[in-house]
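All remarks here apply to the structure that follows.
A single protein chain has been omitted from the complex, and every remaining protein chain is retained in its original position.
Which chain is which? They are A, B and C, in the order written, and residues in each are numbered from 1.
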Amino acid sequence: MALARLNNLYRQVIMDHAKHPHNNHPLPQADHELELRNPTCGDVLTVQMKMQDGKIAAAGYTGTGCTISQASASMMTDQIIGKTPAEVEKMVLGFSDLVMGKEVPDQAKLLGDAVILQSVAQFPARIKCATLAWKAAYQALEESERND
Amino acid sequence: MALARLNNLYRQVIMDHAKHPHNNHPLPQADHELELRNPTCGDVLTVQMKMQDGKIAAAGYTGTGCTISQASASMMTDQIIGKTPAEVEKMVLGFSDLVMGKEVPDQAKLLGDAVILQSVAQFPARIKCATLAWKAAYQALEESERND
Amino acid sequence: MGKKMNNWRADFPILAQKVNDEPLVYLDNAATTQKPLAVLQTVRDFYENDNANIHRGVHTLAQRATERYEQVRQKVTDFIHGNDWHEVVFTKGTTEALNWVAASYGATHVKAGDEIVLSYLEHHSNLVPWQQLAKKVGAKLKYIELTADGQLDLQSAADLITDRTAIVALCHASNVMGVVNPIQAVSQLAHAHGAVMVVDGAQAVPHLPVDVQELGADFYAFSGHKMLAPTGVGVLWGKLALLNEMPPLEFGGEMIANVGLYETDFKEVPYKFEGGTQNIAGVIGLGAAIDYLQAIGLEQITKHEQELISYVLPQLQAIDGLEIYGPQDPSLRTGILSFNLTGLHPHDLASALDMDGVAVRAGHHCAQPLMNYLGVSATARASFYLYNTKEDADLLIKAILDAKEFFLNGSC
Partner (left out) sequence: MGKKMNNWRADFPILAQKVNDEPLVYLDNAATTQKPLAVLQTVRDFYENDNANIHRGVHTLAQRATERYEQVRQKVTDFIHGNDWHEVVFTKGTTEALNWVAASYGATHVKAGDEIVLSYLEHHSNLVPWQQLAKKVGAKLKYIELTADGQLDLQSAADLITDRTAIVALCHASNVMGVVNPIQAVSQLAHAHGAVMVVDGAQAVPHLPVDVQELGADFYAFSGHKMLAPTGVGVLWGKLALLNEMPPLEFGGEMIANVGLYETDFKEVPYKFEGGTQNIAGVIGLGAAIDYLQAIGLEQITKHEQELISYVLPQLQAIDGLEIYGPQDPSLRTGILSFNLTGLHPHDLASALDMDGVAVRAGHHCAQPLMNYLGVSATARASFYLYNTKEDADLLIKAILDAKEFFLNGSC
């Protein structure tokens, strides 16, 4: 049955992240924060980060969304911890390419577990769900650069 | 040759009126006057009338236009002389029906020579040319009614 | 019923395809409908025989094209029971039509301190133009409440519509919950207070017989693409006296009587609104769609949708954890159903249904204020039309159960 194909999109790892998301909480001590909205469904996601010694020491997110956006936020916040803003920006661009079906050099090294979301490329309508949290992180870092 | 069909539209009488139009001059003593424009070609036609004893004593027109609009203005001004405003308004409505291909009772009696313009009904794009002068007369009479 | 309807189904070749290896079940008709062969063929025939620009031409093709285009104005008038073909303005769609009313009629008639009364049911297209107008002129927006089961609350309407009300703008049918609004009653309230009644008919005209005069509408807008016609064409119907008072918004070819270097006179209604080359083939396609709908009969279409909803609603209600928004009584709805499966985001549900070939929409349906009112961020929406069948309804139910199994009972 065709539903079996859903397994392509909703891999076990993704379902696990969505059901038991990591870093899904406010970060009171955050110094970077941005709220983004998925205009199609009205979902809102807030990403927060705390910098220390030029690296992301902690990351968290709050807000509602579908399985893909929740799992993606969960994986993203896992992956960016310990990275510099420049590294994160590279990761976000790489992730965006990945879910649009483009080749990303060294993707596993760059994105860690989040490479599993590559499957989203086959579901173009869901790309926006997958990239929401990543875009929020990117813009949060960019905004603070502008303010520097 | 297909051009022969043009004879349907451009009857000898019409051509004569266009080449040697009647009442094609300003009417300095006019008490009714209206300028109308054919928006498609930019042609402008001014119709003037002079009333006496509740009837149209004189009518004239000026302005440029195609064969059909010129011939129609010439015939119209001929036909309305001696008529009351109410009669003219009936004539204009009848003429408008005529050139749109509708049946008009007693058309020859109502419109005189102008019935020859019935042929315009086969050339829908030219109906506006044929009715321009008639509409101007109608609106000139209506406006003065409103001002009474 | 389902079987007899399959006669019409054959007119819609797109339906006979597989999507993700399953037969397509198209239940996204509130977003846009499919087009019958008669419409496609009419448009094709126009392009292959009569295509020319309209109004301006003396030659034969231009005459034929003009005639075919203008005939549709009369057809629309008859279809919605207008009074005079001059009242029919062709637009790009409902959105453009409502924007024109707000930006032209509204901007010249609504004053600071006036009130504009909407409802929580409105589509953004019948809401954001009024927000913009309110901001521009300093008017105030008010929202009619809904009853507990999602119907328009007439008491709230009666409370909100006062002598300060300049405009009441209301959808004839909701694009989320399928409820049909009591337009006639609200029009009477509006007119009793000297307000103008604007009706968004996008979700009504395709589904039920509409009589703009009986409804008491002053303006009525709808889209071709939601009623079997091509994309890019819609209608603004308005009372002649009101249209006459409206300044045009798009200036250019064919809406003009005379252009000087510094001054311009405009043509009469409806031409003054139709600046530039219009969607000529789209209008002609709209005419063919009206013919098609009238041949079936709007009463028949309403009845068919009612039967489908009566068939599917109890089955949906029986699914544990499935919440259905709006009245639970099928007779209060058009063919639109919005719902959520507890614990599952509607995007995930829609993706799952799509894997089973079932096309539904998920999101806020351009009705964010209603979503907030309902306390959800989004819903899934299945919307039925004349070519849908009981088999489609069965496949929807099955697909929802599949999805529930997949996501909520951990089958993956």
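The rule is simple: contacts are C-beta pairs under 8 Å (C-beta built on N, C-alpha and C of every residue); 3 or more make two chains touch, one makes a residue touch a chain.
Keep in mind the model is a prediction, meaning the values are calculated, not measured.
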(message) With touch defined as in the header, list the contact partners of the absent chain among those displayed.
(response) A, B, C
(message) One chain isn't shown here. Among C:162, C:184 or C:264, which residue touches it?
(response) C:264
(message) For review purposes, identify every residue of chain B that touches the missing chain, sorted by number.
(response) 1-3, 5-7, 9-10, 12, 15, 40-44, 64-68, 123, 125-126, 129
(request) Please give every residue of chain C in contact with the chain that is not shown. (result) 13-14, 17, 19-20, 24, 26, 28, 31-32, 34-35, 40, 43-44, 47-53, 56-62, 92-96, 98-99, 103, 123-129, 131-132, 134, 141, 143, 223, 225, 230-233, 249-254, 256, 258-264, 275-282, 347, 350-351, 353-354, 358-363, 365-366, 368-369
(request) Can you list, in ascending order, the chain A residues touching the missing chain? (result) 37, 39-40, 42, 124-126
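Simple rule for what comes next: only the chains that are shown with their structure count from here on.
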(message) Can you compute the centre-to-centre distance for chain A and chain C, using the mean CA position of each chain? Integer Å is fine.
(response) 37
(message) Taking the mean of the C-alpha atoms as each chain's centre, how many Å separate chain B from chain C?
(response) 46
(request) Check each residue of chain B and list the ones that touch at least two other chains. (result) none
